[in-house]
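Every protein chain but one is kept in place in this view of the complex.
Chain naming follows the written order as A, B and C, and within any one chain the residues start at number 1.
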Amino acid sequence: MSEQLLVDLGLLSLIAALAIAVIEVRSLFGAAMLAGIYSLVMALEWTTLHAVDVAFTEAAVGAGISTVLLIGALVHVGRDEKKPRRRVDLRGLVVVGITGAFLVYGTLDMPAFGDPQAPVHTHRAVRLVEQQVGKLPGGPGERHAAVENAADTAFEPTSVVGSDPLDLVDDFAGHVPNMVTSVLATYRGYDTMFETVVILIAGMSMMLLLQRRRKDVR
Amino acid sequence: MIDQAPVLLVVVPLLAGICCLFLRGQLLPWIWAQITTLAVLGIAIHLLFRVLNEGAVTYAMGNWPQEWGISYKIDAINIFVVLIVAFIGCVTTCYARQSIASEIPRDRHHQFYSMWLLALVGLLGITVTNDVFNIYVLLEVSSLTIYTLVAMGKTRDKRALTAAIRYVIIGSVGASFILVGIGYLLMVTGTLNLEDMARAIAALPEPERNRTVVVAFAFLFVGLSVKMALWPVHMWLPNAYGAAPSAVSALIAATATKVGIYMAVRFLFTVFGPDFTFLSLSTTVGQFTFSCSGILLTCACLGVLVTGIQAMQQRELKWILAYSSVGQIGYMVIGLALVNHAGLTGGIVHLLNHALIKGGLFMAAGCVVFRLGSQRLEDLAGLSKRMPITAAAILVGGLGLIGFPLTAGFISKWYLVSGAFEAGLWPVAAVLLTGSLFALIYVWRVVEVMYFTAPPENAVKVREAPLSMLICTWILVGGSVVLGIFAQPTVALAGHAAKQALTGHAQILGLPPVTTVPDPAVQEEVVP
Amino acid sequence: MSLFATHANYWFAILIMMIGLYGIIAKRNLIKQAIALGIFQTGIFLFYVSMAVINGGTVPVWFLDEAGKKYAGPYDNPLPHCLMLTAIVVSVSVFAVAIAIIVNIKHAYGTIEEDEILNLEAEAAAGSEA
Partner (left out) sequence: MKEQLVLRVVAKCLIPPILIFGCYIITHGELSPGGGFQGGIVLASAFILHALIHGRATLHQAFPRNLWATIATIGALIFAGVGTYSLLRGGQFLDYGWIVPSHPAKGEPWGMTLVEYGVGLTVCSVMVLIYDMISEPAEDDPTVDEDSA
C-alpha cells in the first residue's frame, strides 16, 4: 500500500467521521461549524487528489458562503434540533444499505483507481489535455484569407496579458496552462454560462423570498 | 442568422430573462415576457419545418466538434416537445398577467417574470441539448426556478412553502441520482455526448453484463422517475401543483413532467437503445422475470389506479387535478414501456394532449381562485350559474381527462389501448379503461357540485373571470377538442417521433435496425 | 485486498453519499436535511474527482520542468474537475434556495421540524372541514 493511498484513506476516514458528526450532532450551530470543518478537510482531500481548482472552490463555498448562510439562517430558525424519537432510523438504514450496496456492486467493473488506460482518460480527454481540439470549419479564420493557419490551433503565442518578456505565457505557445479553466471557458463554456445563470437565479430567489417589502407597498 | 435558430431557441429567452430584471412595474415585465415567448414559439415553428424538410438539425456551440464541445441536436422527438413547451409557455404567459397580479406582491413582478422565462430556458435547453452534463445543468436551472415559483404561492396559501421544500429535497436527490448515473457512464465511456456515449456503450463487450453500466442505468432510471413523477416517487407533485400560484401550476403541469418523460425517452431509447433497455436487461430470479418494461408497466399501472382513487378523495380542485396528473403520467409511461409503434405514438401524442387538457384545467381552476378566492369543492357549488364559461371549460377538460370520444384524450387512449393489444398485454388495456372509469368518477364529483348543486344562500356575487384569462383557458381546452376531431397532424408528428425513437439508436450505431421496427403505415408488432 | 487498494476511493465516495442520504431520510429537521443534501452531493463530487486521477499524474496545470520545457505529463484529467466546479456551484445555489424557503417556513409555521409542520397542516385541514 503506497503512502499516497494511506494519506488518502486517512483523510477520507476523517471526512466520513465528520459527515456522521454533522448529521448526528443535535445543536444546529455545532452542525454549521462542523460542516465548515468538513468542507475544509474535503478541500485538503481534493488537493491530494490534484484537483486544485475544486479544492479552491470548496474552501471558498463550503467553508465560506455556506457557513455564512447557515449561521444567518440559524438567527431566524433557532439553534437546536428537536430530540428525535429514535436514535437510529431503521428505515433509513435499510434504504441506504441497499442503495449503497448497489452502488458498490456497480464499481466492481470499473477501471482501477488511477488506471491510465481507463476510458475516461483515453477516449476523448487526450486532446482536451493537449488542447488540440481543432475547430469545425466555418470559423472566422476561413473567411479572412489574410490569416494564416488560424483554424488549426485555437490558441496562438499571444495573450491579453501582453507579450512582455517576463510573461511566461509564451513558453506554452499561447495555450492556456490551467487546463481546467481552458475546458471550463472554451469547450464547455456553454455549461459555465448556465452555471452563472444558476448563481443569478439563486440570488434572485433569495430576493424574491426574503426581501422585506417596502413600506409603500405593504 | 437563420442557421442559428437552434441556439436562439434557448438564448432568446435567456437574454430576455436576464434583461427582465432591469424592468420595473407590473405591465412592462409581462409585455416583455409575452413578446419573448411569442418569439420562442416562432423559432420553434421555424425549426419544426426545418426538421420536417431536412431531418435532424445540429448546432455546435463555440464551433467545437460535438465529441469535445457541447452541441444541440433537434430531431423528430424533441421538436415535438419543444413545440409543446413553446406553445404552452406562450399561452400561460398571456394568462399570467391578471392571475399573477392578484397573487404576487406588485414590486416583485420583474423578478417573477425573469424566473418564469429562465424556467422556460431550462426546459427548452434540456429538450434540445445533445450533451449529458448540459442536461444536468439545465435540469437544475429549470428546477431551481420552479422551486422558487412554487414557493411564491406563499402569499395565498402557506402550504406552498412546505410543498416547495419537499420538492427541493426530493428533486435534488433525484437530480443527484442522475448525476451519479452520468458519472458511472462517464467512467466506462469517457464521453459526455449523447450519441458518442451510445456508441461507446454499444462498443463494450456485452454491455448488459457490465455491472457499471447496469447500475448507471438504474440510477438514471430512478432519478428520471423522480423528475417525471412516476408513481411511487411522485410525492413532491400533488402539493407543489396544488399550492403554487395558478399560472405556475398551469405552466409546470403542462411542461415540467413532459420534459422529464422526454429525458426518459432520450436515455432509454437513444443512449441505451431499445434492445439494451427492453431486451437485454432482464434477469430471472426464481420464477419471476424482472425486465425494465415490466417494472415500468407495473409502476405506471399501479400509479394510474392508486392516484385515481386518491384523486377521488381530494376536497380541493387543484389537488384533484394534481393527483390526476400523476395518473396521466402513468399513461405516457405505459406508452413508452409497450415499445411498439402504436403504444409509443399514443404515449408521445398524450404528451401534447395532456399538456393541453391539464394546462386548460389548471387555468380554469385559476379563474375560480381569481374570483372566489377558494378552490375547495363545496365553494364551487352552483358555479355553472355564477361563472358559466369557466364551469364549461372544466366540464370539457374533464371529458378530455376521461378520454371521451371527440376529445384529444380519446385519441391517445385509443393508440395506447391498441398498443397494449398489439403487445398482447390484456391487463394493461384493462388498467387503461379502469383509469378512465376512475377519471369519470372524480370529474363527476366536480361536475355534480358545479352543475347540480344550488349555490349557498350567503354566496358572494361573483362575475365571470377576466376576458384574457378566459380566452387563454379556452385556447387550451378548445385546442384539446379540435385535436380530438382533427387528430391527423399531431398523430402523424407523434408517429414520426415514435419511429425516430425506435430506430434512432440503430441509426447512431450505423446498423440496420435489429428490432423489427414497423413502418408507421403497416403497423406490425415489435418483438419485445 | 487488491480490490480494496484499487477501489477504496470509490467506496469512500459512496460511503459519504450514503451518510448524506441517511441524513435526508432520517432527520426531521429541515436545516439538517439541507445540510445532509450537501453532504450527499460532496460524495458525488468525490467520486468524479477520484475518476480523474492518473497514477503518477500531477495537477492539471501546465508547468515548466528544469530544462525550461513544458512538462510532458501525465497530467490528471481536467474534465471531471471542470464538471465538478459547475456541480459545486449548482449545489450551493440549491442550498441557498432551500435555506431561503426554510426561513420562510419558520416565519409562516413557527417551526422547522417536519413532524410538527405535518401536524399543523393536518390540523388546518381538519379545521377547515369542520
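We take it that a residue touches a chain if its C-beta (ideal position, glycine included) is under 8 Å from a C-beta of that chain, and two chains touch if they have at least 3 such contacts.
Values in this document were obtained by computation on a predicted structure and should not be read as measured data.
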Which shown chains does the chain we cannot see touch?
A, B, C
Which of A:G10, A:G97 or A:G138 touches the chain that is not shown?
A:G138
Touching the hidden chain in the complete assembly: which of B:M61, B:A420 or B:L493 does that?
B:M61
Residue positions on chain B contacting the omitted chain are 4, 7, 11, 14-15, 18-19, 21-22, 59-63
On chain C, residues whose C-beta touches the chain left out of the figure:
59, 61, 85, 89, 96, 99-100, 103, 107
Even though one chain is not shown, chain A touches it at residues 52-53, 55-57, 60-61, 64-65, 68-69, 72-73, 75-76, 135, 138-141, 143-144, 146-147, 150-151, 153-156, 158-161, 168-169, 174, 176-178, 180-182, 184-186, 189-190, 192-193, 195-197, 199-200, 202-204, 206-207, 210-215
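Assume only the chains that are shown with their structure count from here on.
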Could you draw the chains as nodes, link the ones that touch, and say if you get a line, ring, star, complete or other?
complete
Measuring centre to centre with C-alpha atoms, which chain is farthest from chain C?
B
Averaged-CA centre spacing for the pair chain C and chain B, given as whole angstrom:
28
Taking each chain's centre as its mean C-alpha position, how far apart are chain A and chain C in Å?
10
Indicate the residues of chain B shared as contacts by at least two other chains.
133, 137, 140, 144, 147-148, 151, 180, 186-187
In chain A, the residues touching two or more other chains are 103, 107-108, 110, 118, 120-121, 124-125, 128, 188, 191, 195, 198, 201-202, 205, 209
In the complex, go through chain B and note every residue touching chain C.
133, 136-137, 140, 144, 147-148, 151, 154, 158-159, 161-162, 164-165, 168-169, 172-173, 176, 179-180, 183, 186-187, 192, 315, 376
Taking the touch rule as given, give the residues of chain C at its contact with chain B in the complex, in rising order.
17, 21, 24, 30, 33-34, 37, 40-41, 44, 47-48, 51, 79-80, 83, 86-87, 90, 93-94, 97-98, 100-102, 104-105, 108-109, 117, 121, 128-129
Under the definition above, what is the set of chain C residues touching chain A in their complex?
3, 5-12, 14-23, 25-29, 31-32, 35-36, 38-39, 42, 45-46, 49-64, 68, 70, 73-86, 88-90, 92-97, 99-104, 106-107, 112-113, 116
